[in-house]
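Heads up, the thing below is written out as structure tokens.
Certain chains of the assembly are absent from this excerpt, and the rest are unmoved.
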Amino acid sequence: MTIKIAVAGCTGYAGGELLRLLATRDDVEIGALTAKTSAGTKLGQHHQHLTTLLDRDVLDTTPANLAGHDVVFLALPHGASAEVAASLGEDVLVIDSGADFRLESAQDWAAFYGTEHAGTWPYGLPELPGQRERLAGSRRIAVPGCFPTTITLALAPAVSAGIVDGHDVVAVAPTGPSGAGKSLKPHLLGAELMGSASAYGVGGVHRHVPEILQNLRKLGAAAPTLSFTPVLVPMSRGILATVSAPLSGPTTVQQVRDAYASAWADEPFVTLLPEGLWPQTQSVLGSNYVHVQVAVDEAANRLVVVAALDNLAKGTAGGAIQSMNIALGLPETQGLTTMGVAP
Amino acid sequence: MTIKIAVAGCTGYAGGELLRLLATRDDVEIGALTAKTSAGTKLGQHHQHLTTLLDRDVLDTTPANLAGHDVVFLALPHGASAEVAASLGEDVLVIDSGADFRLESAQDWAAFYGTEHAGTWPYGLPELPGQRERLAGSRRIAVPGCFPTTITLALAPAVSAGIVDGHDVVAVAPTGPSGAGKSLKPHLLGAELMGSASAYGVGGVHRHVPEILQNLRKLGAAAPTLSFTPVLVPMSRGILATVSAPLSGPTTVQQVRDAYASAWADEPFVTLLPEGLWPQTQSVLGSNYVHVQVAVDEAANRLVVVAALDNLAKGTAGGAIQSMNIALGLPETQGLTTMGVAP
């Protein structure tokens, strides 16, 4: 069987990464590629790296153009997904890499996004307990945010095992500007970013905060709190999250390692590194892998976890394809086995 | 059939890239991984990105450890390949990513490397005329240097078509430090390289000069000359060569495009970009593709060609695997179809 896919919003970074990962699959046919203002251009003008697709036409994002596909990926600005999704049949698998259908709380949505809540779709983070069952056969999937994927995976085994209870979590996460998309803003210019690190969204205002807290609650945290600070650093891709939380009681690093090793024994993409190795983003560049390492800081009474992933791959497009594989009953790792491009 | 491969010199960048590209192939079994001073360590200490191979043992580079493989890749310092190769049977495919067996002229070898010439093996650049035939069934292959691959492919159609005759070629090629390997030298430290560009090997002394001239002669250039300057720039991988040469006579850019399009119509990995797009190294990062674009500078009477490739992929390990595929009668693109990781 060949899966015919369409990408709405193909000119952005998420769209490009979906196509990079899908274009070489034998079981996938690349169907309609659509956009809004760029309709009428060639894909190569937006993604020179998609060598085999350079001459493909970018079509307008219309129900007619998106019709007739098995899977439609939405890589649209926040707020635009609901209308497009509504035009697609219920038998079509629609996978939204935007935020619109991630949050369960309409109140959280309003507080952080300021618009009306579109609803909630099954959440595309298969590593959450019971989540694979919810995704299997689903025809609507909300891809998690890149920081929520990183930080949730960094803490999940510790919260599940009661090593931490999820209160007073502090996460600081250097990342590259590809997560901000192709927005033409001065602070995203290369001249401004190269050779410089800068924090943004400081003080609890980043839109991924409620999503992370929602995940921690699903993992069993009764009243999680989170201080989260993303930091722009001079690399195109990657997230390197340092996440710490107060220990619930005396814990050795070996106990933590055991909990993580056990939790991820059967996970294909999440890897607890051997002792002595600390995650680095280049190790997962372009791949669907997540690298994790743990430490116990006795003097500060905190568990410290460092996690690395590629924000466009596992953090967006790779995660989306992993969920697609599950929803369609394919092997979960299909098309996602390449390793990080390093050095 | 499963191809059992070994890598001698597995801890360096070339060795790591070979394993990255081979580890996910169904038709390849990763056999012995060997090194010299690092024997006894784990592969993960050298290549954190090789997620599925982190716990593999690094063995000593001995004939016994390298015995029993279908293919042995040599990723050794210059001068070390001959002895290891001599210990391997003639039925074993030996692919050397070093320089030892590239040059046909013992005099050139002596002038640029200062040691005794080891000999000449079939040259692993399938895009040269008639080269695929020489590689098919071969059991010894010399992988070209990364700059020779770039500059030769940049000029090949123009030399073959007589657009230029190969004299007074000027090539300047920004590249990343991964091409220099893991040498522990001050000028290769991150602090020195980030935010800075610097030339090296200036004035005709770079060891790739005679190899490039050898290739130009094979393409038909009677008396090629080359001014070549590599430039270190702040990126880990990639070569972006700007190559120019005097036009043999009045030539339009369309004539040049036609010659290149025709020459590469059936080449799986070399791509003349659509008009208006200029090569960028990120577009081929981690991939086996080469991107090329051409211009005619009438006022300066020069053909100008820009070519981009990944020095560790098509420039070393990808090119090696492409040649392996040909030598073993496999589809030439097997395991090499992923596209560049961008942005």
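Letters A and B name the chains as they come in the text, with residue numbers starting at 1 for each one.
Here is the rule we use: a residue touches a chain if its C-beta (ideal position, glycine included) is under 8 Å from a C-beta of that chain, and two chains touch if they have at least 3 such contacts.
Keep in mind it's a predicted model, so treat the numbers as computed, not measured.
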item: Subunit number of the complete homomer, 2 shown here; value: 4
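As a convention for this text, only the chains that are shown with their structure count from here on.
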item: Computed distance of Cα centres, subunit B from subunit A, in Å; value: 34
item: Subunit A-facing residues of subunit B, complex; value: 13, 16, 20, 23-24, 42, 44-45, 47-52, 54-55, 178, 194-195, 234, 236-237, 271, 273-274, 276-277, 279-280, 282-287, 289, 291, 337-343
